[in-house]
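Below is a structure I'd like to ask you about.
Note that one protein chain is taken out, while the other chains of the complex remain in position.
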Amino acid sequence: MPKSNKIWVHLRNAPLGGLAIFFLFLIAAFFAEYLAPHSPTDQNITNALRAPCFFEGGTFEHLLGTDELGRDILSRMIFGARISLLVGFVAVVLSGFIGTCLGLVSGYFGGRIDSIIMRFVDIQLSMPYILIALALIGALGPSLRNIIIVIGITSWVDYSRVVRGEVLSIKNKEFVDLARIAGCSTFRIILKHILPGVANSLIVLGTLMLGRIIIFEAALSFLGLGVQPPTPSWGIMLADGRQYLTFAWWLATFPGIAIMMVVLGTNLVGDWLRDTLDPKQRAAVRGKR
Amino acid sequence: MSEKEIILEVRNLKTHFFTNMGLIKAVDGSSFSLRKGQTLGIVGESGSGKSITSLSILGLVPKPAGKIVEGEILYCGEDLVKKSQQEMREFRGKKIFMISQDPMTSLNPVFNIGNQLGEAVRRRQNLNGRNLKEKCIEILKQVQIRSAETRINAFPHELSGGMKQRLMISMALACRPEILIADEPTTALDVTIQAQILQLMMEIREKYKTSIILITHDLGVIARFCDYVLVMYAGKIVEKADIKTLFKRNRHPYTKGLLNSLPHLGEKQHRLMSIKGQPPDLLNLPAGCPFEPRCDYAVEKCSFEYPSDESVGKGHQVSCWRWREI
Partner (left out) sequence: MQRYIIKRIFQSLIVILGITVIVFIIVHLTGDPLDLLLPPEAGLEEREIFRHELGLDKPLYVQYFEFLKNISQGDFGQSFRHQTSAFSLVIGALPATIELTAAAMILSIIIALPIGILSAIRPRSFLDRLGMTFALIGQSIPVYWAGLMLILLFAVTLGWLPSGGRGGISNIILPAITLGLFSTAAIARFTRSSMLDVLDEDYIRTARIKGLSEHIVILKHALKNAAIPILTITSLQFGRMLSGAVITETIFSWPGVGRIAVQAIYNRDFPVVQTAVLVTSVIFVIINLLVDIMYMYLDPRIKYD
C-alpha cells in the first residue's frame, strides 16, 4: 500500500487540541511582552486582591484579578510560561543528554558497565526525587541555573532505561554487524547506526518528560526552593494562592489551570507521537488472520 | 443423525474487515456444506480466507474491524450468524471446537495444563477435585502424553511443540464435538510429529464420528486425510470437489498451479514449478477474477467480470470462465 496513505492516517489522528495548547504555550513564552496587558512585577497595593472580571469587584483591567501585592494575575501567568518553558526545555535536554549517553553505553557495551549503570539507576529510582531535589537546592542555593541542573540530574533515569532497551534490540541487527566488519569505530557505529533507531523513542519521551518537568519545577517553586520572587513562576503563584485560599480563590486556581493545560497538551502530543512513531503499530484489524 | 446427513451448511458467507487502510473482503461469498463424519479440507495461501471462514463459523471474528456482513451458517437448521455471543457459547466447546494454528501461543502460560484441560472436560461433565484430575490424566494418556500423572501440573512452556498440540487435541477429545475445525494443525511442527498428530485426529474421527474441517496449505496432508476439498483464493472458493476429482480432474488454473508445485518423489525434477506472480493485494482487488494476473489461461473477460460458480460434475464446482478448456 502506498506510503502516503499511512502518513495521512497518522496526521488525521493528530490531537488538534493538544497541539493548539502547545503552540499557545510557546507563543505566550516567546511573546510575553507583547501579550501581557501589564508588567508581571508592577505592584499596586491599593489594587490588591481584586477578583477576576466577571465576579464582584472585578474589572476588565485585570481579567483574572490581582494578587496580594496588586500584580496582575494574567500577566504573571503569561510570563510564568516563559520560566516554565525555559526550565522545562533546558532540563529536558540536559536530562535527555545524560540519560541517553548512559543508556547507549549501558546497552551497547553490556557486561560490567551495564550492571554498574543499571545499579545506579536502581539506586536513584529508590530515592524520593523531590526530597533529593529539595535537599540539593537547599544545599546549593535556589538559582535558576541550579534548579535546571538539579532537575536535570534527577530526571535522567527514564531516558537511560528506554534507550538501553532500544539499543539492546538494535545492536544485534545485521547492519550493525556489517558496520563493525567494515571497520567503523565504535563511536561512529553508535552515532550513525544506533542513535537514529533510538531517536523515535527519545522524541516521544522528551515530549512527555517536558510536561513532567514543568510540574516538577512548579513543585519546587511552590515549596519555596525553586525560582525566587519576584520572577513570576506558576509554582510561586500557587504558593501565594495557598495563603489566600479562603478569600482569594483566583490566586491559586488560574496558574494551576495553566499548568494542567500545558501538561495535558504535552501528554496528548506525546501519546500521538508514540502511536505514530512506534513500529509496533496497533493494527486497525485486531487479531490474526 | 444418520451418516451423509448435512450438519453444517454455509451459504454465501461474506466476512469483511473495515480497517483504517480500507475494506478487506476476507471471505467473499463462500458456500459449502459439511456432512456427518466427513472430512472437509480447505486449502489456499495465507490470506485466502480459510482461517476467517473457521472463525466465522465459531462467531469469533476479530472485532471491531471484522464483521459477517452477509450469509448464513446453518448448523442443524439453526443460523449461527444470527446468534448472540451468549448463545454461541453453548455451541463452543460442546458441539464445535477448533484447534488453532500455533500451539505455542494457544495455551495460557500462567496456568498448568491440568487446569486448562480441566476447563474443557467440565464443559461436558460436571467433575471436581480428584475425579476431574483423574479424568484429565486419562485423556492425556489417550493422546500419548507420557508420565501424565506428573505432567498434569506442568506449565505450557515446559512442553514441546508436539506435546502442546497433543494437549490441544486432548481438549478436543474432552469436548467430543460434532464438528472439529483444525486450523493448520501441523504447520508449526516437524514432519515426524505431523504424522502423529494426524494419526490422533484420524482416531478421533473413527471413534466419535466427528466431522472435521481441516484447514491447510499443504496438499499432501489434504490428500491423506480429506474426503472433500475447497480451494480458496482471495476470499473466494474457486473450486470444490471430492478428493479424487480434485487431484485428477481439476478445472481451475489455481488448483492446477498448486498441484504442479508439489515436488514429486521418484521423478526427475527439472525445476520446481511455482505459481508466477504476486499474492493478491486484498485492499485492491480487481473487478474480475483475482487470479487473473497470475493465470496462464486468462482472457480479456477474466479481468473485468468475476466468473460465476458452475457445475462440472456431481459435487464438483468451479469458478472460471475457461474451465471447459482446462
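Letters A and B mark the chains in the order given here, with residues in each chain numbered from 1 onward.
Everything below uses one rule, namely that a contact is a pair of C-beta atoms (placed from the backbone, for glycine too) under 8 Å apart; a residue touches a chain by one contact, two chains touch by 3 or more.
Quantities reported herein were computed from a predicted structural model and do not represent experimental measurements.
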For this session: Write down which of B:M21, B:L58 or B:I326 is the residue touching the left-out chain.
Result: B:L58
For this session: Among A:L69, A:I132, A:I149 or A:L168, choose the residue that contacts the chain missing from this document, as touch is defined above.
Result: A:I132
Exercise. Out of B:D102, B:E203 or B:E310, which is the one that touches the chain we can't see?
Worked result: B:D102
Exercise. Out of A:A20, A:V93 or A:I123, which touches the unshown chain?
Worked result: A:I123
Exercise. Where does chain B touch the missing chain, residue by residue?
Worked result: 58, 60, 64, 85, 89-94, 97-98, 100, 102, 105-112, 119-120, 123, 155, 157, 168, 171, 175
Problem set entry | Absent-chain interface as seen on chain A, which is shown | 119-120, 122-132, 134-136, 138-140, 211, 215, 218-219, 222-225, 235, 238, 241-242, 245-246, 249, 252-253, 255-256, 259-261, 263-264, 267-268, 271, 286-288
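What we mean here is this: only the chains that are shown with their structure count from here on.
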For this session: Averaged over CA atoms, how far is the centre of chain A from the centre of chain B? Could you give it in whole Å?
Result: 52
